[in-house]
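One protein chain is absent from this view; the other protein chains keep their places.
Then we have chain A:
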Amino acid sequence: SRKQLVPPSVDLPRFLFRLCFQLSPTSPEPASLPAEDISTNSNGPKQEILLDDDQEDLFAEATEEVSLDSPEREPILSDGPSPAITPVTPTVIITPRVDASMFDRSPDEDEEAEENGDTFDLQIMVSDPEKTSLNLFNRNEFTVKRRFSDFLGLHSKLASKYLHIGYIVPPAPEKSIVGMTKVKVGKEDLSSAEFVEKRRSALERYLMRTVNHPALLKDPDVIQFLESTELPRAVSTQALSGAGILRMVNKAAEAVNKMTIKMNESDAWFEEKQQQFENLDVQLRKLHASVESLVCHRKELSVNTASFAKSAAMLGNSEDHTALSRALSQLAEVEEKIDQLHQEQAYADFYLFSELLGDYVRLITAVKGVFDHRMKTWSKWQDAQVMLQRKREAEAKLQYANKPDKLQQAKEEIKEWEAKVQQGERDFEQISKNIRREVGRFEKQRVKDFKVVIIKYLESLVHTQQQLIKYWEAFLPEAKAIA
């Protein structure tokens, strides 16, 4: 029987982010900043502090702008003045790190047709080395229980809030963890330890990505998810599944295509990037398929090695030359140990490589979705311009019609649409800016993630080879002893 293997710890690189902000714990309008309307129609907890949205390294691309912005809960964009470039003098820089590691699932008493592998304990540790009075959390170390559907619920909320303004929201794990390619890596036993482990690992990675996103960490839904003891039950898990969200994103993309938007791309950067992501998507899917094939073949190799080991042992028993018989038995033992190595290597292949690739294939879908949202935003802006033009034309006509009421109404409509056009332009600029920043962050992260994983993989490879050498060097004298 195969021993239970502990997966290598997948630590995503902790993204140290800096929050630059003004200390003003209670007053809603810090005096030293230009007046910025915190939108009064936002629901939820009142934001007591203005949080700077620029999370990129200060030494990042020169095109980054420092701006004040606050993400909103509702899908509509706020009607504030367009963000100005405002130099903020940071008074405190904190570098909070959120560690979230998850234990085994705890069986939930009130199952209610929830799947197995559904509830998880989250242990969260917040470290705040530089001692600030900013408390994102009430405590520094705490544990909460969460269901799988809670994660999906969190993601759907974040997606509805941030995707359309250009933030790359990390996708939630799939409900059914089947490989994204046709190669099945073993049967899907929903109650099996392997399935639960896959899911646990996927949720951990998802959560880490989410909290590593500087804007998302501050989101009240995220904080509530991490902190509160009881979460309201998620509404409908079907619609909230990772696949469901992706479908939503894809539908948006399809809608965009159907509109046959011919966007005058004034910014070559976006065109380039979009193409890059298309290529990357193809590459990653292909690579993912290859790695899944590797995992599969390595499992086969393990089975065949074990089988051969048994056969060699039988042969050794049958052999009548004593020394040769012993050597053959030793060979059988070596092959058995090698089988174990193969299993461990398959595990590493899977958890380090395959899962990362799967994550990134889904992430890229989210990225593409964000680009599509930008097109939609542009289109909305254009439509507003067209509308404005019509209203102006209508007004012009009414000038000579001597209908003062209608004329007044027309003038008002013009004002309304002028504002919409302005807003549309602002939204477009905002989403473009957000995407630039997000893509920059994403690419840095991608390089980091892959580098970390590949290095870990190489290390596990080295370890395996060293073990192999040990085994064969132990076997050699036995072979030489055959006389």
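The rule is short, and it goes like this: a residue touches a chain if its C-beta (ideal position, glycine included) is under 8 Å from a C-beta of that chain, and two chains touch if they have at least 3 such contacts; residues count from 1.
Operating definition for what follows: contacts and distances are computed from a predicted model.
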Chain not displayed: protein name in its UniProt record ("Septin", "Sorting nexin 5", "Glutathione reductase" or "N-alpha-acetyltransferase 20"): "Sorting nexin 5"
Contact with the hidden chain (one of A:L163, A:L216, A:V291 or A:V367): A:V291
Residue among A:M263, A:A396, A:A419 or A:I482 that touches the chain left out of view: A:I482
Positions on chain A contacted by the hidden chain, ascending: 283, 286-287, 290-291, 293-294, 297-298, 300-301, 304-305, 307-308, 310-312, 314-315, 317-321, 323-324, 327-328, 331, 447, 450-451, 454-455, 457-459, 461-462, 465-466, 468-469, 472-473, 475-476, 479-480, 482
